[in-house]
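Can you keep this structure in mind? I'll have questions shortly.
Each chain you see keeps its place in the complex, though not every chain is here.
Chain lettering (A, B and C) follows the sequence in which the chains are written, and residue indices restart at 1 in each chain.
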Amino acid sequence: MGSNFGQLFRISTWGESHGGGVGVVVDGCPPQIPLTEADIQVDLDRRRPGQSEVTTPRNEADQAEILSGTFEGQTLGTPIGILVRNKDHRPEAYSEMSEKFRPSHADYTYQAKYGIRNWQGGGRSSARETIGRVAAAAIAKKVINQCFAPDLEILPFVESIGTLKAEVDTSAVTREVIESNIVRSGDPDSVEPMIDLIKKVRADGNSIGGTVGCVIRNVPVGLGMPVFDRLEADLAKGMLSLPATKGFEVGSGFAGTKMTGREHNDAFRMMDGKVRTTSNRSGGVQGGISNGEDIVFRVAFKPTATIMTEQDTISTGYQETELKGRGRHDACVLPRAVPMVESMAALVLVDHMLRQRALCGDSAAGG
Amino acid sequence: MGSNFGQLFRISTWGESHGGGVGVVVDGCPPQIPLTEADIQVDLDRRRPGQSEVTTPRNEADQAEILSGTFEGQTLGTPIGILVRNKDHRPEAYSEMSEKFRPSHADYTYQAKYGIRNWQGGGRSSARETIGRVAAAAIAKKVINQCFAPDLEILPFVESIGTLKAEVDTSAVTREVIESNIVRSGDPDSVEPMIDLIKKVRADGNSIGGTVGCVIRNVPVGLGMPVFDRLEADLAKGMLSLPATKGFEVGSGFAGTKMTGREHNDAFRMMDGKVRTTSNRSGGVQGGISNGEDIVFRVAFKPTATIMTEQDTISTGYQETELKGRGRHDACVLPRAVPMVESMAALVLVDHMLRQRALCGDSAAGG
Amino acid sequence: MGSNFGQLFRISTWGESHGGGVGVVVDGCPPQIPLTEADIQVDLDRRRPGQSEVTTPRNEADQAEILSGTFEGQTLGTPIGILVRNKDHRPEAYSEMSEKFRPSHADYTYQAKYGIRNWQGGGRSSARETIGRVAAAAIAKKVINQCFAPDLEILPFVESIGTLKAEVDTSAVTREVIESNIVRSGDPDSVEPMIDLIKKVRADGNSIGGTVGCVIRNVPVGLGMPVFDRLEADLAKGMLSLPATKGFEVGSGFAGTKMTGREHNDAFRMMDGKVRTTSNRSGGVQGGISNGEDIVFRVAFKPTATIMTEQDTISTGYQETELKGRGRHDACVLPRAVPMVESMAALVLVDHMLRQRALCGDSAAGG
């Protein structure tokens, strides 16, 4: 329970950090979508550790194998099974964790919930689980662009690290800018200070949080369902299901709560024969349904819980003790969070496109 | 699609603002829970309009009828159907809406999505839909307290209106304080300024946003599922599914992104024989699973979209035009948002309690 | 749990035999389908008791009220709530049931499962629950014919009562023939003997079983999902979810198990430019997916459990005792089972049409 996402483009991830591997089954992918392992590898490579001086040196090749669901380079419409083997195990780095609960990690809650846990590297709660999501989302993005919205693009970027804030114009930011710097900041001027900050907290055995902003462009009108499965509700769930997240806001977000209706409302105008709004405090969704404007949202990531300092904690025998972080960890998860945010957004969108096509037919879904 | 919530305690709401009525079917309620219409009416009365000088004067009795699922004052384990008739219709107040899309409402997106909409009072997108949720949640709260966690209490409160912020100690705030003032602020000192602010924006034909904070006390350890159905992910979805919401944060939230790990981590200690944390920046969830500390979160509500000012908009024939709000509306939804937030929290919790009982048995679910 | 059916055209029924009423919520109905209460009433009238000398004299008007989901005579795409009030209560006819379990009914199992039951008229296990299904299916049939398959028709008929077998050519039987006789036999020659048999067993305080056959014509190719949600698997589930059913077979069914492959296989040929099979032992489904031939299946209904004879049973206090049936009951459910079978078939088909449209687009779903 809890390892499935999506109603129609339904993914089931599996796998622990240390074990046979991690992976995903994608059920509900339309047939005849060109798909190879290389399509998936591109995004796995963006997600994997060891890419730069600001990420963890854990070095996994994270090579994806498509086990089923494709034939002669195209999807079959049947479940796509994807496997990534675990390779760079160092369980000895975790041996102390077999006896102590790491503060602000999931060790204690897993143990309390299940009466058992894989204490090696966080087990199921490891960010390594997101490999399955990223692989599935690589497929989702192909479906979105091929079947529904050829020009749709999902552009997440690091917006802040600690108190350092990138100045990003969401209507102008490009993937080139974001991917050209190792922080994945949307603002080139912020890159150096951010790198310096990450290096500084790491050198100090400490960690730092931050936010990821995201803009989605060229979204078909009409995605999202009234009431519970509002587009922003599913985005919120998707984002809060990512490790280390503590918040989500769409459009004007928390800042919008301080405004009056007169300041906040988005007036409608016709532009180039299309219904548009002259501002976008709605963030591209109204009543839970996309209105064709850019979808804009923001996700909060807490500082990495693993720090290289002795901290008060308890043992698995419920004795008070101390624990100091070991192993290889990101001092700041933000750069690697970017492809994860992108993946969850793609999974939400493709699902709602299929749902809209089911309900209202091809044209209504942007197809 | 989209009108169901919950995996095991599954609710299906139905109904438009103007039509035969609104209601809900609750499938998955355990048997032998004492339940009468009065149990439900209490919460419907807290939610309904016309309660005070700061809410809309629309006056609906909102009388709940239990149509099925109970027998001799107890639940049967079968679906509980609940009906609330619509009564105080004034469709004439909405006639202009048949021809024009209200800015920052769902009129345009519903029309674009479905090619049809009930333009009377917002139809399905009306906050009147939440009656079904509140009724279902009244049952959920009984199940929680009777079967799983006798002392669990869900305490949402208004934390801010516009730039006015209530000072609330979440570990001390009581339902008495909250319900004793018409704003439902958690801070008595903030009440008068907030009332004045709401009256002022209303007199100005304007509206104002705000935030609802929420603390949940005496939560069993172990609720929430790894990966996608994390407790905070389901809370985020539940909250963002409420009308007018723009953001959600749990524990340290967005503020926590500015902290280092050393500042942010919650140390474990033993207190009174229980595993506790000495701080609660996690907000009661770690790795998606409750750790027994108070669950603390915050929800952002935008200013009411209906304002009594001419605004630029377009007609249903896609001509540019203007529209001024009519009808009876809350200038500030926050006071009435409080029971809605409480309801969604209860629905998330009861569902996870049933899921945990399914997976791990009675004792693990707090029962 | 257990009162929902369908993945996309999702119905939730509620209601007990004696209580406020019975009804259904249909979530996932496409918008812009013309729909009035009269459309639903037609099928409810076919299902309801008191129609003829061979059905129970319980006389319920069974008047459907559409509470939501339509506007100006068309569906909105939002949940359609339908309510049918219970009227002809005679709880006194059931008072003995409060203390004794009726043999071969659900009284004992409900009590054992839930520790409580509504003993009036069978409560949730009453065939009265099928009102919600029939109402939902009336909508489903409109969706099928308007959006996907204009000429598709679902023709169930009584094929046998006791040992009396109707001779029915499924490729030729018409609704006119079936509905022109009160037994709803597919064979006019069988009608009188069947009526005589029903009268005879009823006069004897006894009851009798039988089978319903069904042919579905003009089915689009490609409906049904590989593996678990095969079209025949979903039909089997739908049929076995009807009260009093004990078996289901499709195409050659149990008789086909006695054949060799050479006798059984359906050869492919081209006819009128279409792929056709020269026989139809597959019953219109191959590998779980419709092949365009008539879908042909059969459902077994046991004799009504309520008989007017003293039978051995036990009391709710677990003492051995005797019980004799009372109240108004069908001595043979077959005539009224016909619209129920039709309804479940329609619900299965419409759901698979929406699923196919989601996966493969309009044209692939027959639209």
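Simple rule for what comes next: contacts are C-beta pairs under 8 Å (C-beta built on N, C-alpha and C of every residue); 3 or more make two chains touch, one makes a residue touch a chain.
Bear in mind the structure is a predicted one, so any value in this text is a computation, not a measurement.
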| item | value |
| --- | --- |
| Given 3 visible subunits, total identical subunits the whole complex contains | 4 |
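Going forward, only the chains that are shown with their structure count from here on.
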| item | value |
| --- | --- |
| Joint neighbours of chain B and chain A, given as chain labels | C |
| Gap in Å, rounded to a whole number, between the CA centres of chain B and chain A | 26 |
| Centroid spacing, where centroids are CA-atom means, of chain B and chain C in whole angstrom | 39 |
| Residues of chain C whose C-beta touches two or more other chains | 8, 28, 31, 77-78 |
| Contacting residues of chain C [partner chain A, same complex] | 8, 28, 30-31, 77-78, 147, 226, 354-355, 357-362, 367 |
| Residues on chain B engaged by chain C in the complex (per definition of touch) | 1-4, 8, 10, 12-16, 19-23, 25, 27-28, 31-32, 65-69, 71, 74-81, 83, 113-118, 123-124 |
| In the complex with chain A, residue positions of chain B that touch it | 1-5, 7, 13, 101, 103-106, 108-110, 112-115, 124-125, 129, 160, 162-163, 201, 206-211, 221-222, 224-230, 232-241, 243, 245-254, 256-270, 275, 277-278, 281-283, 285-292, 300-307, 309, 311-314, 318-320, 355-356, 358-360, 364 |
